[in-house]
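Data block below; observations after.
All protein chains but one are shown at their positions in the complex.
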Amino acid sequence: MPVYFVRRVLAAIPVMLVVAVFVFLLLRLTPGDPAAIIAGDMATPAQLERIRDTLGLNDPLHVQFLSWMGRILQGDFGTSLISNKPVIELVEDRMWPTIWIALITITLSVIIAVPMGVLAAWRHRTWVDHIVMTFSVLGFSIPVFVIGYLLIKLFAIDLRWVPVQGYKAPSGDFGGFAIRAVLPALTLASIYIALIARMTRASLLDVLNEDYVRTARAKGLAERRVLFRHALRNAAVPVMTVIGTGFALLISGVVVTESVFNIPGLGRLTVDSIFARDYPVIQALILLTSGIYVAVNLLIDLSYTLLDPRIRY
Amino acid sequence: MAEVLNVENLRVAVDAPGGAEVVRGISLTISEGETVCLVGESGSGKSVTSLATMGLLPKGSLKPVGGAIRLEGEDLLACSAARLRDLRATRMSMIFQEPMTALNPVMKVGDQITEVLKAHTKLSNAECHAKVMDMLTQVGLPDVARIAGSYPHQLSGGQRQRIMIAMALVLEPKLLIADEPTTALDVTTQKQILFLIKELQEKHGTAVLFITHDMGVVSEIAHRVYVMNRGDMVESAPVDTLLRSPREEYTRKLLSAVPSLTPRAARSFASDRTVLQVTELVKRYGGGGFLSKSPETLAANDVNFTLRAGRTLGIVGESGSGKSTVARCVMRLIDPSAGGIRVAGHDIATLSRTGMKPYRKKLQMVFQDPYRSLNPRITVAESIMEGPVNYGTPRAKARARAEELLELVGLPRTAAARYPHQFSGGQRQRIAIARALAMEPDLLVADEAVSALDVSVQAQVLDLLAEVQERMGIAILFITHDLRVAAQICDDVAVMRRGEVVEIGDTATVLGNPRHEYTRALLEAAPGRHWDFAAFAPVSAA
Partner (left out) sequence: MADTTPIRAGLRLPTGKLAGAGFGLAPIIAAVVLLLIVLAAIFAPQITPHDPIAQNPVLRLKPPSADFPLGTDAYGRDLLSRVIYGARISLIIGLGVTVLAVVLGLAIGLVSGFFRVADAIVMRIMDGLMAMPSVLLAIAIVSLFGASIWTVMAAITIPEIPRVVRLVRSIVLSAREEPYVEAALSLGTSMPRILWRHLMPNTFAPLTVQATYVCASAILTEAILSFLGAGVSTETPTWGNIMAEARIYFQLKPSLILWPGLALSLCILSINLLGDAARDVLDPRMGKRKD
């Protein structure tokens, strides 16, 4: 176990390094003077010089990269060009709405999708299966923002059950938070549910064809026990994997959903920074989201050892 | 003796409108304490019969369409699903071919047995535990507490099959169905498992339906034998009657195809030219490496042999003995760690890929699995032509040669334009041989080349190899786990165990008068060693 653990953690380092190089080069490879792009058409030479200096654009490329990395490793993600605040502070201000919505979404998705997938596999080729698969393909195909607007139209405009947009922190007014969070979470969950339900079904169908399931039946076990005790745990690894890789979809979805529902989270911060060409913020946000993605998948990798005794190193 | 199972006129068909029947009206009976063998080649319907009995036919694929299966008088085909569930494990049990895949990989084996008790009895936890431990002891497992707490992957193949048997017999069912339970095991393990089944059967008076393709096994354990072929029951008789005087032509053919364990007479040779010389060959796996846990294993250690033109050297051994490793090193599909491989006087052990090219021509290989050794997407002609074309033969000439070779291996010339999936396993193996011969090699390496084939087909392919060797004078390195095959085709035999050659010499001496204890153990374990099937008589005492 410790060896496996160390190996997985070490394997994450080159991935993050590639991300860092890519993010770093993204700005440097842009045609034209990055400083001019950032400052816009109206910038004075003095402003340009200030930006170059802030970004260290006057040093050789590798020196720039190393000093940038060095600062990041010390937790210094630079300063926003627009608000002049440290990037860390901006992120701290905006991260809670995103974290709350994401947590609700993941919980909701797993609670809804896994039973859906199990049911579909168990009742393979019946109407139950067909309904689940139809929901799943719809979830894949209808873009997040279209689902968002459909839900707003239905529940906020027509039925008036919830407010159209906005966000409240759960600490202050939990009811207000919940009623505003439910639509964004459902919106975000749609594709995640589709993904997890589909993988649960596929993985379970595979496992139900395995010899040991036949053995379990030959032992005279009840179907329910065959399903839950023998099949489900064996089917879990691919489902965990897809929860991890689906996290990337979730991050992309957050950006869109926060725009649709006007939630002041990291997604909005990202879009705003990109349009304002606030480079240090963009770099930090891509690094941060990639880091979270890698960390989540690392945790999931490590959880395999709990699910499958064969995975030990 | 009370009749336990009575199958009457059972018919099973593909579950589709107008689906073909795969079992056509077969009948069989088994009494208490009796072992009945159901033999047949692949596609005979023997496994389908056993699954139909257990009610485990794959849903939506196959279904019984007629007849009756009576377990102690109760018709299983008329039972409800719930009733069938109650009968499984309590009155009838089944063990399968692959003990690795038949056990749940993420559940401790002790729990998998306990589960049977929990499903069918009201025993307390302590009682369950005691019974499981008792059963594990009965199936001859050591250190039962540790084994019960292990996962299947931590056990050996033989141990896993013992677990399966313990699981099947823990509730003392009247009927045990064993579907090729020893086919995936090595001979020495097979012998122990067969012995165990017999012992437990005598102790509990279980009726055993034993499904196998191996006549050797049949002669060891059967009281009565049923022979099936393509869904039909061919004949049935007490084992001695069947082996001595089979009534039906099919049975006669099946028995004649079983190679004899008595080594064939030595041949004389015109040429004494050395084709292959392997010296002090070593292949190491694993070891070293940062944070790598795998310990170093010696897959082949200090292997030496010489092979002359026109002769066949067999390398025999159980799984993990390193026999395939040696073959793959010789072919340079893997790189040997040390030692020499001399082909036509040149050491090829350390040659690069390009350096190998002139020697590739001299070495050709026939693989075990005829379904995977031909590219399914290209025609038979293209497969056979590939080698010669690589070495500059014009396509038209190579094509003509391919058709000649197809004829040589007993296939029509028209086969050239077809694709591999249009051929049976035996035919594909012929094509693979033709492909190897197209290179006009000095040496043919056959890695378990007949192991995946039914006996009757196996006999034909072995004959073909012998004929080709006669005609072209090539040397054959024949890798096999089957001593019977080795006895019939090899001039010399090397016995390997754990990477080392324990005994090497001419076949008559090694198999007829073994010096090493391991060779003796292998021969002892060969099922049906006292019976000469093709002669329909026991091996003479001489």
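Letters are used for the chains, namely A and B, taken in the order the chains are written, and counting of residues starts over at 1 for each.
Heads up, the rule we're going with is that contacts are C-beta pairs under 8 Å (C-beta built on N, C-alpha and C of every residue); 3 or more make two chains touch, one makes a residue touch a chain.
Remember, it's a predicted structure, so these values are computed and weren't measured experimentally.
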{"item": "Touching the absent chain when the full complex is considered, from A:71, A:85 or A:153", "value": "A:153"}
{"item": "Residue of B:83, B:146 or B:357 touching the missing chain in the full complex", "value": "B:357"}
{"item": "Interface with the undisplayed chain - residues on chain A", "value": "14-19, 21-23, 26-27, 30-31, 37, 124-125, 127, 129-130, 133, 137-138, 140-146, 149-150, 152-153, 157, 164, 205, 209, 245, 248, 251-252, 255-256, 259, 270-271, 274-275, 277, 282, 285-286, 289-290, 293-294"}
{"item": "Missing-chain contacts mapped onto chain B", "value": "14, 20, 22, 41-43, 45, 47-48, 51, 58, 60-62, 230-231, 331, 333, 353, 357, 360-361, 363-365, 367-369, 371-375, 377-378, 386-387, 390-391, 410-411, 421, 423-427, 432, 435, 439, 454, 456-457, 460"}
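What we mean here is this: only the chains that are shown with their structure count from here on.
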{"item": "Whole-Å gap separating chain A and chain B, where each centre is the average of the chain's CA atoms", "value": "49"}
{"item": "Complex interface listing, chain B residues touching chain A", "value": "54, 56, 60, 84-90, 93-94, 96, 98, 101-107, 115-116, 119-120, 151, 153, 164, 167, 291, 293"}
{"item": "Touching residues (chain side chain A, partner chain B) in the complex", "value": "3, 6-7, 125, 210-212, 214-222, 225, 229-230, 233-234, 307-310, 313"}
